[in-house]
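The complex appears here without one of its protein chains, the remainder shown in place.
So, chain A:
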């Protein structure tokens, strides 16, 4: 079932404390030393997200989504971005010291439940980890823009994830790149479908 597939318990990718990209645990091992495959670009456009997938991602399996990482091209990136080791290690040391200090807590309500929860979005790496987290919190399948719009016949989640942005409008989660979402999200709401 598509709805349930997104909410299977999946291993979360926590950012490695080691700053060497070559042993970053979340980076997949498919390597393309040259430019990313152009085909991925059109897949992105269809999904309407900046999340990439391997070319084999189609309607059927969302297992590919399990390997979605912050680098949407699924490339192994050695020694990228090009910053000097001095700065890299200074930021790594600082990041591990200060990670807990940078937070982005938002309230999450589920329709029908008067009491809401709170969630630190900076602990997540993207929409899929957000979905997984919320499914665990609220014990129900939830969908968002990418999946909802794929219109897979016969499959529908009971709830849909929406957010309130800085203008006060309620929007479906998943239409904009994750980074942009983080700058505009104020609140989350899980509403019933249909």
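In this text, a contact is a pair of C-beta atoms (placed from the backbone, for glycine too) under 8 Å apart; a residue touches a chain by one contact, two chains touch by 3 or more; residues count from 1.
Assume contacts and distances are computed from a predicted model.
Novice: Missing chain's UniProt protein name, "Dynein light chain roadblock", "Protein transport protein SEC23", "F-box domain-containing protein" or "AP-1 complex subunit gamma-1-like"?
Specialist: Options "Dynein light chain roadblock", "Protein transport protein SEC23", "F-box domain-containing protein" or "AP-1 complex subunit gamma-1-like" narrow down to "F-box domain-containing protein" for the missing chain.
Novice: Please pick, from A:144, A:163 or A:178, the residue that touches the omitted chain in the full complex.
Specialist: Hidden-chain contact among the options goes to A:178.
Novice: Name every residue on chain A in touch with the hidden partner chain.
Specialist: 15-16, 19, 21-22, 24, 26, 31-36, 41, 45, 70-73, 75-87, 90-91, 94-95, 97-98, 102, 104, 122, 125-126, 177-180, 182-183
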